[in-house]
Structures are given as C-alpha cells and as structure tokens.
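Every protein chain but one is kept in place in this view of the complex.
Letters A, B and C mark the chains as written, and numbering starts fresh at 1 in each.
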Amino acid sequence: MLDYITSYLKSDTTPGSAGNLFWAFVYIVLIFLGLSVAVIAMNWLERKILAHMQVRLGPMRVGPHGLLQPIADALKLLIKEDIMPAEADPFVFWIAPLVVVITAFTVFIVVPFGPTHAVTDMNIGVLFMLGVSSLSVLGVVMAGWASNSHYPLMGALRSSAQMVSYEIAMGLAVVSAVLMTSLNKEGTGTLSMIGIVQAQQAQHVWFVFKFFPLGLIAFFIFAVAMVAETNRAPFDLPEAESELTAGFHTEYSGFRWSLFFLAEYSAMIAVSSIAVTLWLGGWMRPFPNALGGETWDLVFSLIPGLIFLFLGAITFYSTSRMPKHPYFRVQTLGLGGFGAVLALIGLLLLIPPVRDRVQDIFWFCAKVAFSMYMYIWYRGTFPRYRFDQLMKVGWKVLLPMGIGVLILTAIAGVLF
Amino acid sequence: MAPVATTFFFYFLSALTVLSGVLVITRKNPVHSALALIMSLLGQAALYLMLYAPFVAGVQIILYAGGIMVLFLFVIMLVNIEKSLKEDQFNKQWLVGMAAAVALGALFVFVYIKGKGLFPDRTIQMPEQSNTQQVAVLLYGNYMFAL
Amino acid sequence: MTDRTSHLELDQHEKTFLDSNELIINMGPQHPATHGVLRVILKLDGEKVLGTECVIGYLHRGVEKIAEHRTYTMFNPYVDRMDYVAAVSNGLGYCEAVEKLLNVEAPPRARYIRVILTELNRIASHMLWLGTHALDIGAITPLFYTFRDREEILKIFEKYCGARLTTHAFRIGGCVYETYEGFEREVKKFLDFVTPKIDEYEELLTTNRIWVERTKHVGKISARECIALGVTGPVLRASGVKWDLRKAQPYAAYADFDFEIPVGQNGDTYDRYLVRMQEMRQSLRIIEQGIGKIPDGPIMAKIPKVMKPPVGEIYHSIEAPKGELGYFIVSDGSTQPYRVRVRPPSFVNLQALDMMVRGALVADVIAVIGTLDIVLGEVDR
Partner (left out) sequence: MISRLRAQHGSGIREAVTYLGQKYIVADSSLMPELLQVLRDQEEFDYCVDITAVHYPDREKQFEVIWILYSFPHNERIRVKASYADGEAVPSAVPIWPAANWLEREVYDMFGTRFEGHPDLKRILLPDGWKGHPLRKDYGIIQQDQEWVQINLGIESGQ
C-alpha cells in the first residue's frame, strides 16, 4: 500500500499517467480546494486592485483591510433566499449553474502545474480543454432560457454568439502554438499540455517569442479571445450591467448565483492557464537560458520562499501600524496571524525538498496571476464594446489574423 | 492510464447514452430534447475515450456538443415553446417509423449474435503509438487525397 | 399598459411557431442605466430598436402646484429639488425671473457671485454626467475620478451656504451670504486642481478606441431636428448651432465675461462628449475671470419684506447645464404666484430620444440616454 502511494513520488510523470489513483484523487482535491481559495482571493484582490486604480480603498471593514470580505460575502450568499421565478423551467434552471461550474472545474484535470503536477496527462490535452470549456456556453444558454425573462434571454443569446465566434479565433491561435511543438527532429507535435511545455523547454524558447513576432501575434489573438470567451470587460456584453442588468444570471440569486461567480473566475483561471502553458513556458522559471546554470537555478528556486517572506514582512509592517486602540485588537491579531501564515509558507518553501518539488507550481501560478492582473486592468480601463463591434473584432480582425499567423507559422516552420 | 472498472463504466455510459436518446424523442419540450441529445453525445464521447480514441472523443465534444448543439439550442430557444407543447408528439407516420426501428433493432441483434463468430477476439489491443498521432498519419498521409 | 404601447403598432396577428421577431422589453423604471426612474418601453427586432416609448412621471411631485400655495420666497428652495445636480442654476433662474417681475436688479457683487457659483455648478453637473455616461458605456473608472473632483466643488458650496446638493444659495434680490473668508483663494486652488483632472478624463476617453467606436455616429441628431424638437444645451451645440443663452440673451453678469461657445459638427454622442468637455474648460475660464474682479458693494438689492409683484407675467430663461431652463411666472398682485411654469430642459430633450435611437442597437439606447444628460427630478418635477 505504501509502495503504491510512494510510487508516484518517484516517477517522473503525472499520477494519472502513472496509474496512481490515490495521488490522482489527492490532486483533484487539492485543485478543487486551491481553486476555491483562488477564486475567493481573486474576489478580494480584484476589488482591492480595482479600488486602488480608482483612487478609493475598496473593502476595509470586514477584517483587516477587508481580508474577510469575500468570506462574509460567501456566507451572505449561502444564507440568502433562493428565488426561482414562477414561470421558469425548474429543471433547466436548476441544472444550468451546475453545468457551468462542472465544465469550469473539469478543465483543470489536464492543467500542468509542473512536469509531474497534473491530475493526468492526456495526449489530447489542449483539445480537451477547449472542448470542455466550450461546453460552458451550454450552461449559459440554459440559464438564460430557463429564466423565462427577456434580459436573461438576450444575455444568453449574446454570450453564446460571442463564445462561439471567439472560439474559432482562439482555436486558430492554439493551433499555431501546437504547430510550433512539431519543430523537432521527428517532426511530431503534441497536443498534450505537458508535452507542449516540454517542447518549449527543448527548443529553449517560450513560444510567445518564437518566430518573432508570429508567436507574439498568436498570443495576442489568444489573449483577446480569452477575455471574450470568459465574458469579461471589455467584452462583458452578456452581463453588461448598464444594458441587460446582469445578463443571463439576472434571475439567479444566492447560492446559484455564487456558482456562476465561481465558474466565471475558474474559467478565467483556466484560460489563463492555457495561455501560460502554450505561450509563456508553463512551469518554467524566467530566463532559463540567459541566466542558466546551477547558481541561477538555486537563486530562482529561492525566489518563491522569499516572496512569501516579503509579503509576510509587509503584513507585519501594516500590523505594527494598526491603531493601538483595544477596539482594533482582534483585527490586529488577525492581520498578524495572516502575516505569520504567509511567513510560514515562505519558510516552508525555502526547505530544499519542498522547494524543488514546488517551485514549478509557484512559477506557473505566478504567470497565471499576472494574466489575472491583466484582466483586472482591462476592467479598470476600457469601456464596453457594442455587440456588432464585438462581432466585427472577432470575425473581421482576429479570425483573418489567426489564419494568417497559422499559415506564416507553418511556412516559418518549414523554412527555419 | 489503465482503465478502471471498465465493465461498470461501459454499461453505465451505454445506458446513459441510450436513455438520453430515448428522452430526445419522448420529451415534449424541444429544449429538453436538445439537452438530452447533448447528454447522449457526451456519453458517446466517453465511450470513445474508453475505446482509446481520445481524439475522436475530443472532436465529438467540440464539434457536436460544443458547436452544433449550441446552435441547435440557440434556434430552439427562439421558437415559441408554448405552441409546440400543444402539438401532437407523434405524427401519422409513427407506424412506418416503428417498423423501421424494429427492423434496425433486429439487424443489431442479428449482428450481435452472428458477430460473436466474426470477431473472435473482442478485447481491444492497446495501440503502440498514441492514437492521435495514428489518426494524423492516416489522415495526412495515406488519405491526404481524399481529404 | 396596452394603452401605452399602442402606438408602437405591435403585431396583433396570431403568433406562429417561428414568429418571435419583435420583442417588447421594459427598460426601467428600475434599471441601472436609466438614471433614476425613467421607464423606456423598447420594441426590438433582435437587438435593433424599432421604436421607443418613454414613460415618465414616477418622480412627479407637483412642483408647479406647490408654487401656487407658497409665497415667492417660500417657493425658492423647491426649485433646487428639480435638477438636483445643478441646483444653483435652478435657483438662479427662479430668482432672476422673480426679480424681473419685481423690476429690481441684483447688485453687481451678487451677480458676480452668482456667475461663479453657477459655473462651478455647471462643472459639477458635467462631471456627474461624464461619470455616469462613461459608466453606462462600460468604463467604470471615470466615475470615481469625477466624483472625487466634484467633491471639491461641493465642499466650496458647503462652505458658502451650508448645503452641498440642494444649495438654495441665492435669494430673490441677490445673495444672502457674503463670500466666506478665503473664498477666492479656495476657488483659485480648485481651478489649479481641476484643470489637469479634466486632461486626465480626456486621456482616459477621448482617444480610447472603444470609446470612440461606441460614441461616434451614435444617436445622431441634426441641427434642424434639434430646433424642431426644441432640444437645447450641449446637445444642440454639438449639432453645430452656436447658441448659448449666456451669449444670446446675457443674464446675471455674463455680458462682462469673455468665453467661447464650443460647438460640434456631427451631432453624435462623441461630439456631445467633446462639447461638454470643452464647456467645462470654458466654465473654468469664466470662473477665473470672475474671481479676480468681484466688485465690492452690497449683495442684496432693496426689495420689500413682503413681496407683491404687480399684476403681470414674465418668462425668463437661463442656460442651465442641460439646456434652456425657463420660468414663466404669472402674478396676480398677491404674495403668492398665480402660476409658475417651469420649462425643464431635460423634459424637452428627452423627447428626442425616440428619434435618436430608432434603428440603433440596445447598447446605443443606453449611450443616448446618457448623452442627453437627463435628470429625472427635472423631467418629472
């Protein structure tokens, strides 16, 4: 039994590929928990970052610096009355949020957080991710239709049209990245997520810089399409608050609504992971070539721990600046505790065995976090597109660009 | 990855696929029918996966469940559901249809009984190479012209 | 309800299986983008607008009826409640109308203070418009910037007369409050503070591709249509008519000031945006000129304690931030006005909505409602 458990730790493949169900299950649980935490953290971070972009403070009341705000929100949503419109189609209304959430979570079984850190390594990984995430549009359409109301229906129509159109541009960009994986001696590419990162490792280049500027253009197409695919600003027409109140989830409340929320953020993380895997070198640390060698390896492997220690130090600093009044004692303690947790994680990440095993995950998450920051940045900067303009961008700009990049990549692959 | 509880999953998925297929034609509400059809297609995709044909499964999901069925739903949702609920479920040709269905069923049963002899080895060989690559080689190699 | 939508010529024939082209949806009265309680019934073909019908009156308080039961002085605070984001302009219009009826004139110092405060209010109103309009189009950040800067104006109002929103700053015959200690310094500080801020808004929006695409050629209205529909204010000027009551029929002390009337060419939403941005800058110019040369002297004209205007009637209008704000007052010689009629710019401008959005998309309706800059308190009164 113990052998069975430890066999994966020694292997250099994913638990799914190694046939180790125990670890596969552990990873599924870890990813589930990690995603939930990430979504909660994103909720807080988005509000905070957006607030600071807009010269305000954001949540400050619940917990120190509003740290507990997302938890309070989640509690509120859970105990809220669950309203179903009288004219709604009960079954479809009930199942729609589940479809959205399940599809958003399922894609994560092929996301490679490291060479061995994925639930499984499918040889159709990218295809699987695109396929499953394209199913989430079903949930959106079902939600919009089942509400039996005009605004949700219009939101659902908009969102399905939008997702279907942008999927094509997205697919073309993905194909051009996959094409780049085949530039090896055997001439065989791969759709496997891990294989794609390994191809970047073997070619000593992130695909975003490959065949400059072709890789960059493909990445740009994907970056635009992924924002549209997840219905975020400036492509947030399906839930355009000023037009359709809340789009397809207007009639949803409480827990059901929170499922949509969860799915939206999971989907954002999912598409960001595809982008990171395909173009930004996945789990690879920055500058593997320019700053190669054992010394640099060591330096970079220390960075995760140091960053967490630094965050802990900042938290301790703000703890020391909390008002000394007894009224704030709980808050001060809470902030101190949070800092202690961060510092502890930092110390843990500095221990050599953990460090080696976990730094891949850290770099992957850091890149995804960067992508998520871009999402927030877009939201703070751009107005919303109109529907016809959105379609124009999708079909008249991104699609021809995608085809062009694909052809040019193929030509470049043959020539160089 | 070696399959786990193959028999159970096979029967489970098959039952799901067939039952959803039945639901497609028995539901009065066209949206429910379309959803059942999606369920059926997803069951088929899972069966493909069990047959070591992940590429076909992926294409099935993307094209049928994710693409075509979304457009289906799209159209169905815009039609007047109340009207269709009042209409008759089956039209006058149900006798002919039933006959065709019985004939098809009989064919399946016949092939199943006879097929035991035709395909003596009913277990599938694990492919040596990745199945996706084989598909690619066949498509873009041997059958390039047909493509 | 059936009565309300009758003129939209809904299809009366029986719906067939595939016939659901025309969609009637209700936008408002509770809708995030209708700026209060405006209800717009939209007749849509997909996303295309075939016709609209505005249902207003949700905020009707009978201001005109109230006026008949109040003395001239007592009615003065009520006018602030109409266009509550430009309360100072409302007060100015009413006070000047009654002064004309009484045949008195406010002293020059009061008139200068009036001009400065009214222009500050114009900037505040335009800032609020910009923030909410940008929010409607999906840019959330300008809202917070404009509200932050509008706060500085409200602080000046608060220091001057104690109220931030419904200021009741002026009285019939002049101003009741002398400028506070350091008023000029603070207004000057505000001018220095706000000029780069307006540049900041423009930086965020004016050349933003999405903003330009969303607003260019949206909600077009020509000068002829504007005049026929009685549309005034920045909407009219964006269509190319160089007409501003401050210049055309100067009131208060506007004749002494040097400023320009910004005009647009196309009469689309983008031009209206540019015109309003320019107007904010022109208002800054006016304030800058005024703050240097507020004359000394009394701030209140000699008016009787009990106001009994002679029998007669007067129509007086000013250029409010939204357009021509007119007061028609009939006096029967008693202490109470016989009839007060307010000519609200928002009300008349809102009439143009239907013409401007026909054939456009739902998203354009939002943009056009925003660009008309209506305040429902004034539309409904």
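Note that in this section a contact is a pair of C-beta atoms (placed from the backbone, for glycine too) under 8 Å apart; a residue touches a chain by one contact, two chains touch by 3 or more.
Nothing here was measured: the structure is a model prediction, and the numbers come from that model.
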Which displayed chains the unshown chain touches: C
Touch criterion as defined above, residue of C:Phe75, C:Tyr201 or C:Trp243 at the omitted chain: C:Trp243
Options C:Asp80, C:Glu186, C:Asp271 or C:Asp380, residue touching the unrepresented chain: C:Asp380
Residue among C:Gly312, C:Gly333 or C:Gly359 that touches the chain left out of view: C:Gly312
For chain C, residues in touch with the removed chain: 3-4, 7, 56-57, 60, 62, 64-65, 68, 100-101, 103, 227-231, 241, 243, 248-249, 312-315, 317, 324, 326, 328, 330, 338-339, 341, 343, 347-348, 350-351, 380-381
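Definition applied: only the chains that are shown with their structure count from here on.
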Most centrally placed chain, judged by C-alpha centres: A
Averaged-CA centre spacing for the pair chain C and chain A, given as whole angstrom: 45
Separation of chain A from chain B, taking each centre as the mean of its C-alpha atoms, in whole Å: 32
Per-residue multi-chain contacts in chain B, two or more chains: 78
List of chain C residues in touch with chain A within their complex: 23, 25-26, 31-33, 47, 134-141, 143-145, 148, 204-205, 208, 210-211, 213-214, 361-364, 366
Residues of chain B touching chain A in the complex: 1-2, 4, 29, 31-32, 35, 38, 54-55, 57-59, 61-62, 65-67, 69-71, 73-74, 77-78, 130-133
For the chain A and chain C complex, residues of the former touching the latter: 50, 53-56, 150-151, 154, 233-234, 236-237, 240-245, 379-389
